[in-house]
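I am attaching a structure below and will ask some questions about it afterwards.
A single protein chain has been omitted from the complex, and every remaining protein chain is retained in its original position.
On to chain A.
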């Protein structure tokens, strides 16, 4: 640490440049992790609010809630203790008399079941066509009492309340009664199809033991999320970028430190001639890398936090401090790993050569 620190003090510009590079890389890692987190949230936050363990959908829906269809009869036959029926349709809502449009997930639930969200503003829906909306819609200019026209339906909805964190596959959710959704889907007159819902959500840790009818499929909630259109490809792409960045960090700092080590071969040789061990020199190079990475991550973290304060709401970056802390530690670890490139060089330095034997 002594050698490492004093060298950094004496060649400030050189080491500030390296710290600068590491800062930018850690900044990128942090923002990407925020983006991965934010985009994942966008898809799953409504489902996370359900705190469910599994979902039963029709077998032919390909684990896609809007495409699933089953009878209430079939839903009642599922023997789980804590279950809730759900109906859903993805459509476009338009504020009446304006051009404000938004793709929404109109989701029918039973008010007395666990799917009912916490109303953060206004009140719960009581009657048909009343909805509790995701509060991200407020940013689009919607408020309590607004009436909504629904595409491809003559039903009119009215916002009676808002709830927080209710996006399903990136679409704001409008929670309402089961019948509202059935009316929108099948029209008021079609009595024969009134018995249809989309699925049943289970809150039961022992769901694996349940048996469901042959045309139904029981899916753990995590794989249900992973099957949302776009969710997994998006997540894999961003995660891949982050992991790749870690490799780049390791190699980049490895190269920097290797070049610095090569430059110091004669100095190291003299020190070895004096009897200073390779181990001491190696520890000093590793300590130096650690310090550089630590500074880089720290400044990157500060920059990320400042950026987070100024990001517009439309940018789906969500900074999750524990995740950033873990990524920061991985960052420091892989950077330090990069310094191991130089170990062999230090071990091989022959003091006899450096003093001209």
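Operating definition for what follows: contacts are C-beta pairs under 8 Å (C-beta built on N, C-alpha and C of every residue); 3 or more make two chains touch, one makes a residue touch a chain; residues count from 1.
Just so we're on the same page, contacts and distances are computed from a predicted model.
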{"item": "Chain not present in the shown complex, as UniProt names it (candidates \"Ferrous iron transport protein B\", \"D-amino-acid oxidase\", \"Putative hemin import ATP-binding protein HrtA\" or \"Glutamate synthase domain-containing protein 1\")", "value": "\"Putative hemin import ATP-binding protein HrtA\""}
{"item": "Contact partner of the left-out chain, one of A:72, A:90 or A:267", "value": "A:267"}
{"item": "Missing-chain contacts mapped onto chain A", "value": "2-3, 6-7, 10-11, 266-267, 270-278, 280, 351-352, 354-357"}
